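Excluded from the complex is one protein chain; the other protein chains are retained at their positions.
A and B are the chain letters, set down in written order, and residue numbers restart from 1 in every chain.
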Amino acid sequence: MIVADALVAQNIFFGIIALVMIVAALKVVTTRNVVHAALYLVVVLAGVAALFVLTLAEFTAATQILVYIGAVIVLFLFGIMLTQARIGTETHLDNERKWIAGLVAVILAGVMGYALLDGYGDTMLDKNGELSVQTTAQVSDAIFSQYLIPFEVVSVLLLAALIGAIVVARRE
Amino acid sequence: MWLNQFLLVGAALFCIGVYGVLARRNGVMVLMSIELILNAVNINLIAFGAFNGTIAGQVFALFVIAVAAAEVGVGLAIVLAIYRNRSTIDLETANLMKG
Partner (left out) sequence: MSPTLTFAAESGEAAVVTAGWLLRNAWIFPAIPFCSFLITLFFGKRLPQRGSPVGVAALALTFVLGLAAAGQWISYSNRSEDAAHAETEHALVGASAGTGESAAATAAEDDRGATTEEEDGEVHTQVGEAADEEEHASVAPVESTRTWWQSGGIHFEVGTLVDGLAIMMIFVVSLVSLLVHIYSTDYVHGDIRYTHYFAFLSLFTASMLGLIVSQGIVQFITCWELVGLCSFALIGHWWEEQANSDAALKAFLTNRVGDMGLLIGMIVLFFTAGDGRTFSIVSINQAVVSGTVSHTAMTVAALCLLAAVMSKSGQFFLHTWLPDAMAGPTPVSALIHAATMVVAGVYMVARLYPVFWDGLSIAGSSFNMMVLVGAVTTLVGGSLAFVQRDIKRVLAYSTVSQLGYMVMALGCGAWTAAVFHLFTHAFFKACLFLGSGSVSHACNHSFDMKKDMGGLRKRMPITHATFLIGTLALAGFPLFAGFWSKDEILAGTGGFNLAEGANGSYHVFLVIGLLTAGMTAAYMTRCYWLTFLGEWRGGHDHDTGHDTGHQPAMAVGAAVATGHDAHAAGGHDAHGHGEPHESGPRITGPLVVLATLTFLATFANIPEKFSFIPEGWRLRFEHYVEPRGDYFPTISHAEFAPAVAALSLAMAAIFSGVAIIYYRKVRAQGAYATELAHGPTTRNALAAAGYRVLENKFYLDWLYQGVIVAFIKGPLARGIDRFNQVVLDGIVDGAGINSRKAGDLLYRYVDQAVVDGAVNASGLGASETGGMLRRFQTGRIQQYAALMFGAAALLAGVLVIAVQ
């Protein structure tokens, strides 16, 4: 029964995407080439966008691609080039405490995995049979009515970050 | 689809991100790992939003994306400032707070 439930087209896609994402994410934190890490990050971010599409959150998926892959990754590549990282492999990308880091990550994964499996078990995401579509219009309505003040705060934050970044990075 | 599929993928990304933040010496790579963590959060937000049928999950995911963009901007500016002052972005050498 569960096997039959699992073999829905969505779940197959989900499995493929999740696998690719996790492998790419592991490569981001283990690869010895800084530029490669940025490119693997693109894969992860695209995978996240694909997951958003699976939950019918189209607008957020589009924003994810535009902002992350369009802007943030480009920023990263600029950062890598401006700091003159070698294009190619480097030897000392990890510090000597990476085993402690790995231990912390594994403990975290254990705790979270246990808590999630214990807490949500086989709760279905689409409890009523299908997910409700949340349209862009609904998102914009929510942002400009209920969440107007947080929205304004975020815009001020972006302005502050803009000015702050210029001040910090400016040559004296 | 189960709710847990999304949550577990989010948890995995989060832990990988934490590993990256703790283990990488290169400032830019640490920032990339932080992006992994933020994306894990976004997956959770979207999944719970869909699960509860509310719009709030998406709205907050959008806020997180905006804040993450700001964070990368400022973070890279700081890395550039460190690089200009010390000709390296190795975080091991940035230990002026040593007691």
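Observations
Quick note on the criterion: a contact is a pair of C-beta atoms (placed from the backbone, for glycine too) under 8 Å apart; a residue touches a chain by one contact, two chains touch by 3 or more.
Just so it is clear, the model here is predicted, and its values are computed rather than measured.
Considering the full assembly, A:L108 is the residue among A:V20, A:L82, A:L108 or A:L158 that touches the omitted chain. Considering the full assembly, B:V18 is the residue among B:V18, B:I43, B:V64 or B:V79 that touches the omitted chain. Remark: the residues of chain B touching the chain excluded from display are 18, 21-23, 30, 91-92, 94-99.
By the touch definition given at the top, chain A reaches the unshown chain through residues 95, 97, 100-101, 103-104, 107-108, 110-112, 114-115, 118, 149.
Quick note on the criterion: only the chains that are shown with their structure count from here on.
The distance from the centre of chain A to the centre of chain B, each centre being the mean of the chain's C-alpha atoms, comes to 8 Å. Considering their complex, residues 1-9, 11-20, 22-29, 31-33, 35-36, 39, 42-43, 46-47, 49-51, 53, 55-59, 61-63, 65-74, 76-81, 83-84, 89-92 of chain B touch chain A.
Note for the complex: chain A touches chain B at residues 8, 10-11, 14, 18, 21-22, 25-26, 28-29, 34, 37-38, 41, 44-45, 48, 51-52, 54-57, 59-60, 63-64, 67-68, 71-72, 75-76, 78-80, 82-83, 85, 90, 92-95, 97-98, 100-102, 104-106, 108-109, 112-113, 116-117, 120-127, 131-132, 134, 138-139, 142-143, 147, 150-151, 154, 157-158, 160-162, 164-166, 168-169, 171.
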